[in-house]
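== chain A ==
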Amino acid sequence: MVGAAGLSPGPGAAGLSPDPGAADQVTAAPRRVVSMNLCTDQLAMLVAGTGQLLSISDLSRDPRSSAMVDAAAAYPTHHGRAEEIYLMQPDLVIAGSFTARASVDMLKRLGIPVAVFDPADSLTDVADRLKQMGEVLHQQDRAETLIAQFEARLATFQTEIASHPRAAIYHANGYTAGDKTLASQILTTAGLANIAGEVGFSDAGFLPLEVLAMAQPDTVITSRPYPGGSRSEEIMEHPVIETLRRARPEAAMTDSDWVCGTPYVLQAIDDMVDLRRDLQGATR
Partner candidate 1 sequence: MSLLTLNGFSVTRRKREILRGIDLRVGPGELVGILGPNGAGKTTLMRAALGLIDARGHSSLASLNPRERGRAVAWMPQSREIAWPVDVETLVMLGRTPHLGPGQRPSDADHAAVERALQRMGLTGYRARTATRLSGGEQARVLIARALAQEAPLLMADEPTAGLDPAHQIATMRTFAALAGEGHSVIVSLHDLGLAARHCTRLIVIDRGKIAADGPPLDVLTPDLVRDTFGISAFLQVTPDGLVFQPLEVLG
Partner candidate 2 sequence: MTRLALLLTALVGVLFITALLVGPADIGPLQSLTALVAGDEGPMTLVMREIRLPRALLGLLIGGSLGLAGAAMQGYLRNPLADPGLIGVSGSAALGAVLAIQTGVAAGFALGLPLAALGGALIGMFLVLVLAGPRGSSLTLILAGIAISALAGAFTSLVLNLSPNPFAANEIVFWMMGSLADRSMTHVWIALPLIVLGAALLLSLSRGLDALTLGEDAAEAMGVRLSRLRLTLIFGTAAVVGASTAVAGAIGFVGLVVPHLLRPFVGARPGRLLWASGLGGAAMLLAADIAVRVILPTRDLKLGVVTALIGAPLFLHLIFRTRRDGM
């Protein structure tokens, strides 16, 4: 499930599949494109020309996961099954590298070109993925425009900040984002320090509650609970977390802005800048 934890290795973009057969067929602009992944869905919706994108995954209509619910309403959706996608007769399928392998492999065997995108791990990946999507869809100009807008807004965050409040990302099951992740870059760009780095997390992983308590972060950023209870999310209500939150500004992240390496991460950065300002106001 992409995006379930908000931080699970999200898809982003990479180049085309190295499959030479697939590459040959994409010499002309694809006209019937199906995207199979929440993040490629959003990149494709941003970059594709009118009528070029045939169908996207149903997750893109889920407001919890998708930053582009309104745009997604305009496209037919599918459930990621190979047979339903095959019957759409696409001339290009775009999948994330973590998209259901079996379905992707079957589509390849059926002779459909598949472009596989890798997850985005950093903000620079966002621009790269947009560029790659432009190439895949033969929409380089649209992609360049988006990249220019993205980088211009990103540059506005590059201001000097006197102090960096220490923040911890803490999700269901104690899942956190290490300092080499997109989520961590969102924090640092907003002027926050990610405590996962201090305690030795470079990738995403499970941060023991004890370690979190000892690290004493200035703020704990959690995700919003899903409907239907779960034990995994209960940990976000643990007395330790409650104590850490007490009398301090806190934040619940809007998952859809964090999940994918798309320009919507700018909104996540905006939210985190607000949080930092709250924190700095509180400490003064």
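Keep this in mind: contacts are C-beta pairs under 8 Å (C-beta built on N, C-alpha and C of every residue); 3 or more make two chains touch, one makes a residue touch a chain; residues count from 1.
The candidates came about this way: all candidates are chains of the complex that A comes from, given by their letters.
Every value quoted in this text rests on a predicted model; they were computed, and no experiment measured them.
Given the complex, what touches chain A, 1 or 2?
Every other option belongs but stays apart; chain A touches 2.
Within the complex, which stretch of chain A touches candidate 2?
Answer in residue numbers: 1, 4, 172-174, 206, 208-211, 213-216, 226-233, 235, 238-240, 243.
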